[in-house]
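Heads up, one of the protein chains got dropped from this complex, but the rest are sitting where they should.
A, B and C label the chains in the order they appear, each numbered from 1.
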Amino acid sequence: MSVARGGRLAASIDAAMEALNTSVDVDSALWRDDIEGSMAHARGLARAGVLTSEEADTLVAGLRQVAGEIERGELVWDRAKEDVHMNIEARLTAIVGPVGGKLHTARSRNDQVATDLRLFARRRTTEALAALTDLGRAIVTQAEHEIDTLMPTYTHLQRAQPSRLSHHLLAWQEMLWRDRGRLEDALARLDECPLGAGAVAGTGFSLDREATARELGFARATRNSIDATSSRDFLMELAGALAILGVHLSRIGEEIVLWSSQEFGFIALSDQFSTSSSMMPQKKNPDVAELVRGKAALLIGSVTSLLVLEKSLFFGYGRDLQEDKRPIFDAFDNAIVGVRALTGAIATATFRRDRLRAALGGGHVCATDLADYLVNQGVPFREAHHIVGAVVRAAEERGVQIGELGRDELVQAHAALGGEGVASALDPAQAVERRSVLGGPAKARVLEAISDARARWG
Amino acid sequence: MSVARGGRLAASIDAAMEALNTSVDVDSALWRDDIEGSMAHARGLARAGVLTSEEADTLVAGLRQVAGEIERGELVWDRAKEDVHMNIEARLTAIVGPVGGKLHTARSRNDQVATDLRLFARRRTTEALAALTDLGRAIVTQAEHEIDTLMPTYTHLQRAQPSRLSHHLLAWQEMLWRDRGRLEDALARLDECPLGAGAVAGTGFSLDREATARELGFARATRNSIDATSSRDFLMELAGALAILGVHLSRIGEEIVLWSSQEFGFIALSDQFSTSSSMMPQKKNPDVAELVRGKAALLIGSVTSLLVLEKSLFFGYGRDLQEDKRPIFDAFDNAIVGVRALTGAIATATFRRDRLRAALGGGHVCATDLADYLVNQGVPFREAHHIVGAVVRAAEERGVQIGELGRDELVQAHAALGGEGVASALDPAQAVERRSVLGGPAKARVLEAISDARARWG
Amino acid sequence: MSVARGGRLAASIDAAMEALNTSVDVDSALWRDDIEGSMAHARGLARAGVLTSEEADTLVAGLRQVAGEIERGELVWDRAKEDVHMNIEARLTAIVGPVGGKLHTARSRNDQVATDLRLFARRRTTEALAALTDLGRAIVTQAEHEIDTLMPTYTHLQRAQPSRLSHHLLAWQEMLWRDRGRLEDALARLDECPLGAGAVAGTGFSLDREATARELGFARATRNSIDATSSRDFLMELAGALAILGVHLSRIGEEIVLWSSQEFGFIALSDQFSTSSSMMPQKKNPDVAELVRGKAALLIGSVTSLLVLEKSLFFGYGRDLQEDKRPIFDAFDNAIVGVRALTGAIATATFRRDRLRAALGGGHVCATDLADYLVNQGVPFREAHHIVGAVVRAAEERGVQIGELGRDELVQAHAALGGEGVASALDPAQAVERRSVLGGPAKARVLEAISDARARWG
Partner (left out) sequence: MSVARGGRLAASIDAAMEALNTSVDVDSALWRDDIEGSMAHARGLARAGVLTSEEADTLVAGLRQVAGEIERGELVWDRAKEDVHMNIEARLTAIVGPVGGKLHTARSRNDQVATDLRLFARRRTTEALAALTDLGRAIVTQAEHEIDTLMPTYTHLQRAQPSRLSHHLLAWQEMLWRDRGRLEDALARLDECPLGAGAVAGTGFSLDREATARELGFARATRNSIDATSSRDFLMELAGALAILGVHLSRIGEEIVLWSSQEFGFIALSDQFSTSSSMMPQKKNPDVAELVRGKAALLIGSVTSLLVLEKSLFFGYGRDLQEDKRPIFDAFDNAIVGVRALTGAIATATFRRDRLRAALGGGHVCATDLADYLVNQGVPFREAHHIVGAVVRAAEERGVQIGELGRDELVQAHAALGGEGVASALDPAQAVERRSVLGGPAKARVLEAISDARARWG
């Protein structure tokens, strides 16, 4: 008979209900956190005088044994025992005898699972942060390596202005840095221990909740028993931060897919991070980048699920919250596996410098520089923009780049375009160096940015 | 070495990449469909003269053996073989020898998985429809049973007008009937076989695609090889239909939760569909209904994931599509388990007729009837509405129901309220019978509706 | 004083509440549908003997006058009157006098707005279908025009196998055809008239609901008054169908963006559908395609909002449903504007045939044909795949295409590669024609498909 049904309900449960009700297939992933929380609770009960210290020691030792059994794959999860908590308690009681029935004193599954989830969230967020740091470093390393590789920037996927590859890679890293900040902020906000909140209204036993919180490494105990057991905004916030991270990974993924195409040809992934086709023998596909884009879709689905789940929920705990596990577990799995694979893919990729540089040869990428040159000759920008636009149009009609037009043709558009500075304006390499404004692609600026990024990611 | 890597790529794959790339943990759920599709493909290759009929027979027999092994849990899925397709092909080849290497002629994993997914979708949709039919019937049975149970309708969760429980239950059933229609429409639209579309551009072997489609029970072969391998709108549509179904289940769930409260007390779930608390011994909780609400949140997340996944995808197949499996598998699982548990919960629930009837005693539920009475005396409705509103206000101030006001007080509000019909207007039972308009709660109308519903659900 | 507050509540409303409560800024878009529904209701009241036919005529004439005023922009919407319904009724009453107060007899805003929304949905879906038809036709026209333009197919954005542009364009059209089916199915399912369902429990007046339904062009009256006033699955379904359509538009958009890049250079949008940059004078950007991708994101947000909105809603009408308007209005606006702009962009675009054809020169696009050739020489496909994979690898190492390898090198990989058919296998034009399977890119098949598509879209 299920421990959880107690003496109140008839013992049997309908099969369709059991299929819906059982969660151990999913929540067994919390076992480590559950045992850690139970150990702290046992010690807390002893401190409160509810258990003797011998009883507490027996429980802690028993829990340690259960942990070992799970670690070694010896414990068979029993769906009839509903969830990870009841499975562990049942096994504990089998080991330690009746004293096992004392562990749940002054506790409910509601504060227990709220604690487990925070321990889990802390553990996985820490992993995600470590993985993110590796990715940040891999990008910075490539940025250092490619410091002299020029390429166009793009807007609307049209060539825009000259820049350097390192500058582009550092843009990736900027996004990821903010992702790190979001995860850290979420971690700080969830750093509270719910144990002692009971089912919803606290407990009548005089637990020292702050002591238990400290023992579990939390900054403090939660402040309201109803909120502690019924709120999951820490999961919504984390899933949101992971979804934004996923969106950022998908943007990097999109660029890798595009740059891997024969048309762009800017990057070559290593074979270790490539796949082939079951039908077409010539294929070398950037699946890693596509899978990462796909993971972003799942991450968006996860945060949606969590937001929807808690919407309009009456206080306190409602069983709807059982369903928070799958989305948050998936969110961490998908984000972390994506970060790690992308780290390797970037670290082992080769950038095709010739192709990147060659792309500066089309798309009139120095047209803005030509307009700026006119501004420096006193032409209002809007007028300069219009003049150069017409020059581009003329070049396009002739099928050439603006730098290939003759001096006469330029002068016809505006007298100042016969000046000496025009050649310099139209030289991509000089154009990059002219963009020495803070945040720009000039070499000195990018070196500064690399140095800052290096310091940032440690 | 992974079969899929072919001769093009170096044999090894990075560990982080493998973790991302492997899908067999998830897509092994397609094994039945994969084998069914492969058998039809083998026969198709024979018809096209690519294989001898002996070779086809060998392959089919081998596939049957693999199916048996999987059924009996003997096949160990190997993550290094990536996915369900490669695992099955590898096992097949181990059984039948080199001829196994001929099965994939004129086929790609792209048309193979597209076929598997449609077979899977058809199979699961059929299951969902059967489960839905059971739920429809269970509701109709309760509606028949409670035909004489009066209760108020609610709007804004405020008591509104008198009605009967059967009428309310039939509203549930109306929603579910449309859910059925959506699933059937989706099923008809996806009823096409992609086999023969190859990786993206068809195949050079002259397969009779319509014959293979027929063999697999499809209505026709897909019409464009690029679309066939790259589009997944059938999954988006199904997940959408399941999400709407989930929303409908959540509405029923919400009502069960509410009606199970001590305050409403309209329904008592059977113990078989109830749970207790680990801390509070008195609890009998309607978890079934809460879990169903929670499943709706997951279903909304699943359709979101699928929509996002395919957004902005370049043709043809991109590996992002690998990630379509988890959301659609989850969607079917969550919808079906929810429908089944709710069916049992409703079938075994007891409605508390006294509490339902008693609720007509408050909330001035016949106020509209009183206004209608005035309309029948020639008062324009807006004026009648205003007069009765003031009567209600007066009753509220005195803490009584409008039927408890004296004749004098009513006449003061409007002379016609002294009339004979007033008592009839204020009688809830008569009020229900007056609502004999099509779609209304009068007994005859509801009996008609029950009869229609009974015919509908078979 | 607001008509809607009646005699029950104190007249004043808090300013913050009014800001939340007022909906006329949004729902005034329903005015046409509201007046159409009210006219039918007035006639229905006359048929039921609740109004004289003179009264009904007066109301209809008054409503016609209000419609004229709105059409001409003369009616000033008053936020204090809450919504479109109350604004119109108030204006009507100002025109026709006290009889205006009779229009709302046997009706509630709940069945009124449910009717308005279905009329609106029908009207806008019809518009969307017409726009979609124009888009289908524009695509088929381009497919006809480009029947002889060869190009590679892609998977994973890597060149895959030879095909023709028409075949690719028809893949777009296949998706859109299913979108059309989804919209039509939704239209058929919502084709019911809620008028007469009242607030939630029907009405005591004996309306002929089927007659009113017919008058408004609906197929039938709704069957359950509670469901009729509280369910909005027709909006969820439509928003879902529009979101899938949006996803499909985004895929076309993604290809246009990509193909417009200097690197691909497959398409040139007309200037009429292009934009420039405020800073860079040379830019010609495919904003149309990017905006369409962006609209898909909004469409996904709209269906999400609608699903979430109705989740866990208790019956009958809850005011949450007021918020269904913005998402469904936006969904139609965004889908229709996207379809229309894309239609023009595609109709006026120029495909750069030389660039498309030239792309067949790289990526070893005939590698599958070479493997198939080996299969025809008796080599099992898996072995053939592996052999050709190694050939590709060798070619890549030398920086050439497989067709550029010498006969010796090929023979070294496999003796059969010295055969006569190899040159044919490696010719892209012949490779396309070999794919004459149903749904393949061979010219005859594509001409058939064009003819079918032409018939389809009318």
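As a convention for this text, a contact is a pair of C-beta atoms (placed from the backbone, for glycine too) under 8 Å apart; a residue touches a chain by one contact, two chains touch by 3 or more.
This is a predicted model, so every value here is computed, not measured.
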*Pick from A:G37, A:G136, A:G253 or A:G403: which residue touches the chain that isn't shown?*
A:G253
_Candidate in contact with the missing chain, chosen from A:G37, A:G389 or A:G419_ = A:G389
*Which residue from A:G6, A:G37, A:P281 or A:G338 sits in contact with the chain not drawn here?*
A:G6
*Kindly state which of the options A:R64, A:H145 or A:K311 is in contact with the chain not pictured.*
A:K311
_Where the missing chain touches chain B, by residue_ = 154-161, 257-258, 260-264, 276-287, 290, 304, 307-308, 311-312, 359, 362-365, 367-368, 370-371, 384-389, 391-392, 402
_chain A residues touching the omitted chain (full complex)_ = 3, 6-9, 50, 93, 98-106, 110, 153-157, 160-163, 167-168, 170-171, 174-175, 178-179, 181-182, 185, 189, 196-207, 209-210, 221-231, 233, 236-237, 240-241, 243-244, 246-248, 250-251, 253-255, 258, 293, 296-297, 300, 303-304, 307-308, 310-319, 368-369, 372, 375, 380-383, 385-393, 431, 434-441, 449, 452
*Determine and list the chain C residues touching the chain excluded from the picture.*
3-10, 12-14, 16-17, 19-21, 85-86, 104, 107-110, 112, 198-199, 257, 270-285, 287-288, 290-298, 300-302, 304-306, 308-309, 318-323, 326-327, 330, 337-338, 340-341, 343-345, 348
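What we mean here is this: only the chains that are shown with their structure count from here on.
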_CA centroid of chain A to CA centroid of chain C, Å_ = 32
_I'd like to verify one number: the distance from the centre of chain B to the centre of chain C, where each centre is the average of its C-alpha atoms, in whole angstrom._
23
*Name the residues of chain B that each touch 2 or more other chains.*
3, 6-9, 104, 110, 198-199, 293, 296-297, 300, 304, 308, 318-319
